[in-house]
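Removed: one protein chain of the complex. Kept in place: all other protein chains.
And now, chain A:
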Amino acid sequence: MSEQIEQARPRERVVVIGAGMVAHRFVEAMRSRDDAGRFDITVLGDEPRPPYDRVALTSYFTGRDPEDLNLGGAELWADPRVTLAKRTEVTDVDRNAKVVTTAKGVRHPYDHLVLATGSYAAVPPVKGNDLQGCFVYRTIDDVAALRGYVEELRAAHPERPVRGAVVGGGLLGLEAAGALQALGAESTVIEFAPRLMPLQVDDGGGQELRRLIDNLGVEVRTGTATQRVLAKRGRRVTGMEFADGEKIDVDVVVFATGVRPRDELARAAGLEVGERGGVVVDDRCRTSDESIHAIGEVACIQGRVWGLVAPGYTMAEIAADALLGGESSFPGADTSTKLKLLGVDVASFGDAFATTPGALEVVYSDSVTGSYKKLVVSDDAQTLLGGILVGDASAYAGLRPLVGRRLGADPSSFIVPAGAGEGAASSLELPDDAAVCSCNNVSAGQIRSAVDDGASNLADVKSCTKAGTSCGSCLPIVKKLFESHQEKAGIAVDRSLCEHIPMPRSELFNAIKVAGLATFSEIMERFGTGRGCDICKPTIANILASLGGGHILAGEQSTLQDSNDHVLANLQKDGTYSVVPRIPGGEITPDGLLVIAQVAKDFGLYTKITGGQRIDLFGARIDQLPAIWKRLVDAGFESGHAYGKSLRTVKSCVGQSWCRYGVQDSVRMAIDLELRYRGLRSPHKLKLGVSGCARECAEARGKDAGVIATENGWNLYVGGNGGATPKHAQLLAQDLSDAELITAIDRFFMYYVSTAERLQRTAPWLEELDGGIERLREVIFDDALGLCDDLDAMMTHHVGAYADEWREVLEDPEKLAQFTGFVNDATDADPDLLYVVEREQVRPATADDRARAAAGELDLVDSERRPVMVAGSTLEVRA
């Protein structure tokens, strides 16, 4: 196909071999900068999927879909200038003809070729390395195969744990050990060097790391060479033997001993190749053939190959720049890394091993709390050169951008305990050229210009600079830079709720709680000005309700509610309301359906099933609401709170009771949860879902709290939503019992209710929470803030104080008085309410419908569903 583009020149054809992270970044850079549309780009990748985040491979085990790892938006691949061929292996590069040929014989002519073939996982030449049960750890397919094998073994030997071994105690090896643990297998890490992560940490750090990892139940053998992999009978792995003759029993072996550049195409094409592999390129990523660039792990730049994504991204940008006529060149690689391996923080940056002549080391080590911190400084102790952090890497985000700069304080003050390091580092003013995000090469200056260019929140800054969008370790510093620059640039960071309340909802919530105020008047007197508006009044009403302030229409609270809460129904476009009775878990009896059906029929209500597995009845006049609810309450229904910023529904699949695949009773759990949280007022609506097995028919991961059954209990996901910006919920905890699940959701909801902003759903709240989901886990499960008892008490109070809002209204004549159409004409319905009958139900008449009715072309009915005798003048639409 591409051959036919010949006559369509002058467009230039770029062929990229490889579809990994670096290739993705290259295409993204080309498309964002090639304004003139000069280039057509074809990407040839051998994996069966678009580029994905290989760095996050291990998260595949914590329940993420492979698709969640996909990089960037699908729109990049929908771009007409970009073609992505998956499952496409390139077998030949003909440099003279400038054509590459695929295994299927398809020929792709190029003007520019970019090699981004990446690496192979290297398998050491030990005997038995090809036995069944030997794996590498490089692609989603590798990881999926490992998972399948372990699960198969578990099923075959339910009586004992699966025993795994990882050869290689570096970064990848520890990732793999974590993956084995996540699969429920035992794991032993075997490292040839005398310490773990020999490339990133020194002996002191290695010792601390080993202690921490031992405590997690992973056995570590350093200074150990693997002799061979053993199989007793057949081809399946049964054990390993080490150089000292010792043998251990294992079922699975993962090799994670490093990577080798996939440079064989380049070799065959006669391109210059480095001594230890890798296609040799100059500082502008050009190979010995000027039409061919090489980027990422396959490139040998400045004499070496880089197995990290950050230098790969830099090369991708440089190659794109070169094709577009730019002059940028490779500045050297930043090898800084911060990782969480098996839950242990490890960071290494700059000259971590103090190789600079005269370099001094400042070390703080505390085996009691399990942390090791080292800073490397210049011979005068003034300039930071690098460092290593194990156990507690919170100071990383602040320290890394300071590499090469004067510290301006005693170096030890940056690493002394209790987070003082972070404080000292972040109080310093970073110069504009200091790199903040090393994954995406974003400087402090770029963050500041983003603010100057109008980025008004952290999400904007992230999306326009890409800072913090890969590993996320720099986010704390990005946030601080953003906030301090906003302040400095005189961009008033106005966090006021409205003109009457000079603080955001989160602060107001706590102010009200601490001051123990229970009425709007007291709150306005103490914290506000004026009499309030449609922002602060409902917000304060909502906060009072969250804090257990009694019926929302009691006394002064009644004046605060917006129309929906004020009449306990949902306002529709013609001024009538819709009614939604609660149907917990979506379970309803035929008799219940008959009641709803008869009410809908008697009042002529338009009836529709909602997405939350309940029934919405539309077109009720305000004065009809009590009569409708009388019927529903008498039949045992209660308010569904569809009108409130509150718990809406708990959606469930049918679960174990009926479904062939269900492993838990999802309907019962959904009903329990719905009855527990019904009526809970929150900063925005709350939705839950419960699925009875991993097939996820309840779409629970699209909910604020999603519960998915496992054979051992429940997995809890939080922070999902549908709507305009859909978000998948993130895994918070696995295999919880019923009681553990409920406690976790209790605390999650109450922490959210106590700290979120007005109309902020759980997904953006979680995104802005310092420390993200990890922090949330610490707060909920480790009681890191010492708040668990309070959160539990808040929920206990809510559950105990719950009463059906509609039942209370029906029992109170004063509240009922609010439900009148006209105060001086209680029998007369609003004559402007007119309806068209469509598909056997009513809908509000439009201006056009009214005109047609006046012309005798259409029949209308009134709010009692009686035919309207049309007299043109009475039906004119006003103004």
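Annotations for the structure displayed:
To be clear about the criterion, a residue touches a chain if its C-beta (ideal position, glycine included) is under 8 Å from a C-beta of that chain, and two chains touch if they have at least 3 such contacts; residues count from 1.
Following the convention adopted for this analysis, contacts and distances are computed from a predicted model.
Taking the options "Aspartyl/glutamyl-tRNA(Asn/Gln) amidotransferase subunit C", "F420-non-reducing hydrogenase large subunit", "Transketolase" or "Nitrite reductase (NAD(P)H) small subunit" in turn, only "Nitrite reductase (NAD(P)H) small subunit" matches the UniProt protein name of the chain that is not displayed. Summary of contacts with the chain left out: across A:Gly575, A:Gly611 or A:Pro867, the touching residue is A:Gly575. When you scan A:Asp214, A:Glu525 or A:Asp828 for touch with the missing chain, the hit is A:Asp828.
When the missing chain is restored to the complex, the residue among A:Asn70, A:Thr222, A:Ser365 or A:Ser558 that touches it is A:Ser558. Within the complete assembly, A:Thr820 is the residue of A:Thr91, A:Ser367 or A:Thr820 that touches the hidden chain. Take chain A: the residues that touch the chain left off the picture are 499-500, 530-534, 537-538, 558-560, 562-564, 566-567, 571, 573-575, 622, 817, 820-825, 828, 830, 832, 847, 877-879.
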